[in-house]
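Here the complex is missing a single protein chain, while all its other protein chains stay put.
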Amino acid sequence: MPFIPHTEADIQAMLATIGAPDIDALFDEIPQALRCGELEKIPQGMSEMEVGRLMNTRARQDGQPLCFIGAGAYDHHIPAAVWQLATRGEFYTAYTPYQAEASQGTLQLLYEFQSMMTALTVMDVSNTSLYDGASALAEAVLMAVRANRKSKSKRILIPRSLHPAYRRVVHSIVRNQGIALVELPFDMESGQIDLSALEQYAGEDFAALVIPQCNFFGVLESVDELTDWAHANRMLAVAVANPVALAVLPPPGEWGEQGADICCGEGQPLGAPLASGGPYFGFLTCTQKLVRQMPGRIIGRTVDLDGKTGYTLTLQAREQHIRRSKATSNICTNQGLMVTAATIHMSLLGAEGLERVAAACHANTGKLVKALGGLPGVSPVFKGAVFHERVLRLPLETKDALRSLAAHNVLGGFDLSADYPELGNAVLVCATEMRGDEDIEQYRSKLERVINARIQTPCKLKPDW
Amino acid sequence: MPFIPHTEADIQAMLATIGAPDIDALFDEIPQALRCGELEKIPQGMSEMEVGRLMNTRARQDGQPLCFIGAGAYDHHIPAAVWQLATRGEFYTAYTPYQAEASQGTLQLLYEFQSMMTALTVMDVSNTSLYDGASALAEAVLMAVRANRKSKSKRILIPRSLHPAYRRVVHSIVRNQGIALVELPFDMESGQIDLSALEQYAGEDFAALVIPQCNFFGVLESVDELTDWAHANRMLAVAVANPVALAVLPPPGEWGEQGADICCGEGQPLGAPLASGGPYFGFLTCTQKLVRQMPGRIIGRTVDLDGKTGYTLTLQAREQHIRRSKATSNICTNQGLMVTAATIHMSLLGAEGLERVAAACHANTGKLVKALGGLPGVSPVFKGAVFHERVLRLPLETKDALRSLAAHNVLGGFDLSADYPELGNAVLVCATEMRGDEDIEQYRSKLERVINARIQTPCKLKPDW
Amino acid sequence: MLIFEKSRAGRRATAQAPLQETDLDGLPQQFRRRQSASMPEVSEMQVVRHYTQLSQKNFSIDTHFYPLGSCTMKYNPRASNSLASLPGFLARHPLAPETHSQGFMGCLYDLQEMLKEATGMSAVSLSPAAGAQGEFAGVAMIRAYHDARGDDARNEILAPDAAHGTNPASAVMCGYKVREIPTGADGDIDVEALKGVLGPQTAGIMLTNPSTVGVFERRIKEIAGLVHEAGGLLYYDGANLNAILGKVRPGDMGFDVIHMNLHKTFSTPHGGGGPGAGPVGVSERLEPYLPVPMVAQDGAGYVWLTEDNRPESIGRLSAFAGNAGVLLRAYIYARLLGRDGMPRVAEFSTLNANYLLKRLTDVGFDAAYPQRRASHEFILTLKRQARELGVNTMDFAKRLLDFGVHAPTTYFPLLVPECLLIEPTETEAQDELDRFVDIMTTILQEAQNDPEKVKSAPHDLPVRRLDDVRAARDLDLAWKG
Partner (left out) sequence: MLIFEKSRAGRRATAQAPLQETDLDGLPQQFRRRQSASMPEVSEMQVVRHYTQLSQKNFSIDTHFYPLGSCTMKYNPRASNSLASLPGFLARHPLAPETHSQGFMGCLYDLQEMLKEATGMSAVSLSPAAGAQGEFAGVAMIRAYHDARGDDARNEILAPDAAHGTNPASAVMCGYKVREIPTGADGDIDVEALKGVLGPQTAGIMLTNPSTVGVFERRIKEIAGLVHEAGGLLYYDGANLNAILGKVRPGDMGFDVIHMNLHKTFSTPHGGGGPGAGPVGVSERLEPYLPVPMVAQDGAGYVWLTEDNRPESIGRLSAFAGNAGVLLRAYIYARLLGRDGMPRVAEFSTLNANYLLKRLTDVGFDAAYPQRRASHEFILTLKRQARELGVNTMDFAKRLLDFGVHAPTTYFPLLVPECLLIEPTETEAQDELDRFVDIMTTILQEAQNDPEKVKSAPHDLPVRRLDDVRAARDLDLAWKG
């Protein structure tokens, strides 16, 4: 009986104490008619060794292709210390720190996390995570609607150049509260938010403007102008940022005259492995005056009976377990362990380390773009300043190109043609600090082969490479 | 500067305190002529990311072939908890527990280890490890020579059926003290120690008889007779055992009338991964009366000033750091972490778990022998009762067969022809609990192909498969 | 000391940053940060030491008995972590093509199937990131169902007064009003009160069974009938699934939608706050609305189901596929348990709870529902002790910490005064339960003989009782240097 410590003698002694003839009797309040039989479709239990064999086979099945996809999840180096520490039983198997005195380890760490995130974003306060970047943005939107005292609107301006999955998630989460997302187009030349389109909404009532930096295309937005425009139009400015990029880009707290009001984003680049998409974590920071509208857990520093410093959950009156239907969010379990890893990761990298990572990604993507740009028919799509990621146009259907590359064990980027048909055969590429020169050369030479094959057999309907 | 926490300001402040102009001045007692220049042949330092890439490439290079080699190192399932616990910083990065009060974790664990090893071997006392099984036997031999009050001999009877590497190691280690190893032949039919050859030495002066159970061929020795014979001839009986096999085989402490005097062996099967041969650990247990002759560290249970139970290094007067040239051994650093893992491993498996492992290995090797035995020209070499491992005769040169199998990613066993030319084309095979039916079938079918190819091209000098 | 306080300007963990020299080539000045973020500057060893030492200040399942009711703090098999962390899984990009994802998708598909069987639902989506997001998805599906039928006047979700705070909060996030149903003196829902509030405005009801008061809702079939008759749907909060796994299934009780807390019932670790996973299962009529992505089998392979092929879906709840690594851990656990292991979870968690309840009442504690069987958890009320001795539930909870036991859940559910919700889980041994009874007995004696000792607890932890009021009043939420 895996994980059941009871011996036959224990069971008998315990039943005798309870005064029950057998274990089944303990279920006697459940109507007999409801009781289910054997769970036939569930396979028999396995030993750890057997499950190990199964999982090893499956893990190996997916290989470890050379990956040039970014698009919201980035393959960064994670110091070995990060997960060796984060998986220590005391962090890994603790619950949410409800009993503060028995959770000072986690609580202090979370306070440190809040301190790092506010430093990175130059905002006043941080919560201790939401589920992921996309749902964090949804929460930021809800928060903006609640918090914007100058506006009664339930409309939000959201740029088309924002990650398509984020836009979908925000829509799924906010629509039932009657919140509408109004899409801002991008400029086909620069890839930035189309400022003339924006002007069209000047003076209208919106709760917030969402400003990604960089946007989904890796293009840098004119965040100062956008922030000031939002404020001038009584909207809150909601920044969506990549925390590693923030090490070198101007922090949202300093955008425009007053800075953004809320900043959120995906925490994955701070120590979470790609891991098929999760667990990652969403971060959210904001100005002091919005703190009571913030969703999620917040840690405060305080003192104990002896005046000694300690840490505890605070402002719980915002949360569902106290405020119930009036809470700022329904979130309860968050992504604590990922935050533990992120805090350790940031401690190891420091500001300079994060800067070096960001710069290396920028440089490597630049090299990649240069290498691929030398191939016939391959060129950057946008002219604007970019960071970390870039859109390329291909001389064949993106889907076909990526499929052929994958057959050569290269994941060549994110196919933009479904979400942005207006861009034609476009692919979003990214080379993090983990992709060295040889990797880039591999991509180049394989894409070259794919393009050549296509050029040589232009009429073939289904390419067979 | 990896791992150097000093800032430029720290360095200057520290030098000022010392009163030295620069760091180089601190080396001013070293004659200038001796100082070396740059270590040119050492490559430039790398970041953790780069070393990670290098090591991943190298680790992948060796593949993970299907392994049917035993021969002293066994591929057992190791519960995930074992190394997750053993690599906790507090175990992993502590020194030898010289300061008992600051090392109760390691010390209590080692006391538990001693308790488990004495229980498994049914001996009175255990040390806390030697380097590996082979060097443990060398220490056992030295110990026997010191301890045998009835004999002044420096001769040891050692069976040819003992692991050849063990015999070599014992020879390397004991020969400088003038100790001679006299080889006992084995019976070509049963694979056991040749008892008639043994009788020849009756009445002669030897310090000890070494008794492996099972022997290198997996053959079970008549350990009761051998132990009694040794004692009758005033020799000490030194058992060499596989600790997992001991879960089902009679323990050395119960061999013959009085039991063995010393028991040693390789601890690897208790939670150490194959890992290219180490680190493993040697264990050594003995009777109470030999305890002061024992090499290695020993932990004792005692009390503190308040009468509270505690654990400490004891009988240190046997050891080199106290007794120096008169110590029972020169060993200082031992294999502590492996013992930590082994203790956790044994706790998880318990006696029954170890029995199940031993039985599964026995069963799987039996299946393997049956499967291979169905191929033309393949048959078991020895008739005696076997356990866990077995010698097969092949219809072609062992070296060729193994090389061909390896090309198909099957490691088909240990080639006995170099160490035991008298056995002809013999191979020692082993299928632990980790080798399932499909694995065995893979071996069988690949060996079949190898044999068939050979039969079809009987005159080819260099087979090309 | 904070990690920031161990910082020195210029100190580095040099091995961790790329050595590559770059000059932010082509990045215009306006896009450059003027001042580096004030992050700690520390060595690798300092980081390792700091966080190793911090970790030791936590209670956790790996170190302490942790009978935190409603939270199912049971043993997390260590294999779940190592096998879910195999390089092939960790390296997989979430947007990798299906050709390079079959191993991973096979695990998800199998897990979907196992969860269907275990809950009696007809389809499962794994994507919600935790229980609360599962609730959101569940209620959103209820809404989508009514909307699709044009039945859009339904604007109310019912929930017992004992419900977890996430239930009303999730309903509100889906645009519903919430109406509370009282709990009867026997711990079951007041069915008469329920009848009184059911109507054409009823979109559905959110229940957990066994309920948060730790007893099985006996009239569940009747309740299901009533709600369905009124045109509402039934939502099952699966936080308490541990109590009934393999014994009785939400689908068979008449529920239309359920979320599961895999970080509870399927033993993925709670990580000091998460991550969790809150898959949702539905009856046939809600299938079209399940959140995406899901995994389907297509011939020999697995394919993703997304917005494209599931147009009626309530949509996507996270950028990728939810907490994938948590799902793998749950899958590993499910395979370890298998068919026979699942009912054992219910059996032994129930045995442990009933044993503990009996022993604690024998030594003088009061059960909140003395006439009822405990499910996998039960409630004590310390109302009498608080009144007679002036020692309240929080005092008991804090004093338990001194004895190396994590406190049970306190003051939840809100309707039972001075309550302790105790959930020992199936992985605790009888000796541990007996030790807990001894400790509780000792504290009860202390409360009688030396109440100050209990009221000023804890005494032996890294800090004494913390000033929560000050924390909320003088907000100090980030280190300022």
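First chain written, first letter: the chains are A, B and C, and each begins at residue 1.
Here is the rule we go by: a contact is a pair of C-beta atoms (placed from the backbone, for glycine too) under 8 Å apart; a residue touches a chain by one contact, two chains touch by 3 or more.
Nothing here was measured: the structure is a model prediction, and the numbers come from that model.
Colleague: Please pick, from B:180, B:195 or B:385, the residue that touches the omitted chain in the full complex.
Modeller: B:385
Colleague: Out of B:185, B:250 or B:395, which touches the unshown chain?
Modeller: That would be B:250, which touches the missing chain.
Colleague: Using the touch rule from the top, list residues of subunit C that touch the missing partner.
Modeller: 6, 8, 11, 15, 43-46, 48-49, 52-53, 56, 61-64, 75, 77-79, 87, 336, 427-429, 431
Colleague: What residues on subunit A make contact with the chain left out of this view?
Modeller: Contacting residues on subunit A, toward the hidden partner: 1-10, 46-50, 79-81, 84, 89-90.
The working rule: only the chains that are shown with their structure count from here on.
Colleague: At least two other chains touched by the same residue of subunit C: list those residues.
Modeller: 12-13, 15-18, 42, 44, 48, 52, 77, 79, 81, 83
Colleague: What are the residues of subunit B that contact at least two other chains?
Modeller: Touching at least two other chains: 47-49, 79-80, 84.
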